[in-house]
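As you look at this complex, bear in mind that one protein chain is not there, while each of the others sits in place.
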Amino acid sequence: MPHTVLNFSVLQTLVEILATLAFAISGMMEAARKRLDVVGVCVVAGMAAFGGGTLRDILLDRRPFFWVQHAAWLWALLALCALAMLTLRARHFELTERAVLWPDALGLGLFSASGTQIALDMQMPAIVAVFMGVITAVFGGVLRDIVCNEIPSVFRDHRPYAVCAFIGTWMLELAQALNAPKWLGLTAAAATTVTLRGLALWSGYRLPGWDPDSPWKK
Amino acid sequence: MPHTVLNFSVLQTLVEILATLAFAISGMMEAARKRLDVVGVCVVAGMAAFGGGTLRDILLDRRPFFWVQHAAWLWALLALCALAMLTLRARHFELTERAVLWPDALGLGLFSASGTQIALDMQMPAIVAVFMGVITAVFGGVLRDIVCNEIPSVFRDHRPYAVCAFIGTWMLELAQALNAPKWLGLTAAAATTVTLRGLALWSGYRLPGWDPDSPWKK
Partner (left out) sequence: MPHTVLNFSVLQTLVEILATLAFAISGMMEAARKRLDVVGVCVVAGMAAFGGGTLRDILLDRRPFFWVQHAAWLWALLALCALAMLTLRARHFELTERAVLWPDALGLGLFSASGTQIALDMQMPAIVAVFMGVITAVFGGVLRDIVCNEIPSVFRDHRPYAVCAFIGTWMLELAQALNAPKWLGLTAAAATTVTLRGLALWSGYRLPGWDPDSPWKK
């Protein structure tokens, strides 16, 4: 889970845990589809859950990482993977991609907002802070897909995902410009991102790509 | 574009912009071939253009990155991708790999020279500085290919590319040993690299690889 400055309520902590869980489960799902062993399942789940925040912290040169400061998360990850392998091999219980769409959208909103705020607090330029927020929320999934030898789905599935976070996080810049309190900016940014993601899924809107007959010649 | 110490003329700035453009376009071309959506196009173009310099800065622990200090480059990248998608989908205009070979060779020369100089200025050993220069120029393309789920072309196309930069950047070590001015070393290194790359393309020289029947057994 990307380290977050969102710390103003128990509700919000619960949402973070739910969202981190959704990210980890997306990693386990891909690991299962690729027939990885238990090591692969744990690593891919961990990358999906913690990879985006870790990459952001490397780029911003922030230490310690969230999962170093709160090492209990690593134990929780191992326990989660063990639990998933035990219960899901029994096949009484099935999880689908649809089931994690909403927790995943919450994670997209929360982690992109908190990542952007962290960069803003470090005096990064607006566009850099927005990119850092998007990286926080999105690059866990990118690392997950690269390790599983797929082109990252966020770059090719044409359903708006990173774009929602890219738009939503500008609310934080707006809040800063208006001297609004931080919690308001964070809430507005996360809510905007989640709403846009929901609208995109509901409407089936597709992002543009290139023509089937690409004009680029090899 | 990798951060550069080459700052001694307007001509040189123009060459840098041209070369960065060539790197970004190589990313867009690969993204188009892989049918990525607009998010993928922007990210892959950005990785191809800025990835090598960013990796070098992480390895050397240098901050801020070029694209943090000059955040306008990120806006330029977004504008470039938008422009490319608008104009190229219309298909009145075609770009080929051949068209970017020369700007790309200029980028190879410039960025490997500037990357090496940066490492030398940090008192790195000669061989480390040379590797840092090659990484600056080459790893943008490596990241581009990894994200697009290809073995990086620089590792397998047998046409000298990284090797030209590896040889050319030693001119900077020579210049330093002779106490020659920096601009002279940088120019000599870049010119050597570009010339070698040009000769390699012109002659069709192929790097050695392994025998078709590899002697390594699984």
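We just call them A and B in the order they show up, numbering each chain from 1.
The criterion applied here is as follows: a contact is a pair of C-beta atoms (placed from the backbone, for glycine too) under 8 Å apart; a residue touches a chain by one contact, two chains touch by 3 or more.
Everything numeric here is computed off the predicted structure, so don't read it as measured data.
The chain that is not drawn here is touched, among residues A:Val68, A:Leu83 or A:Leu199, by A:Val68. Not every partner is drawn; the one left out touches chain A at residues 28-29, 31-41, 43-44, 54, 58, 61, 63, 65, 67-68, 71, 74-75, 85, 88-89, 91, 93-97, 146-149. Summarising the interface, chain B meets the missing chain with residues 58-59, 61, 124-128, 131, 142, 146, 149-152, 154-158, 161-163, 206-218.
We take it that only the chains that are shown with their structure count from here on.
Centre-to-centre, using mean CA coordinates, chain A is 30 Å away from chain B.
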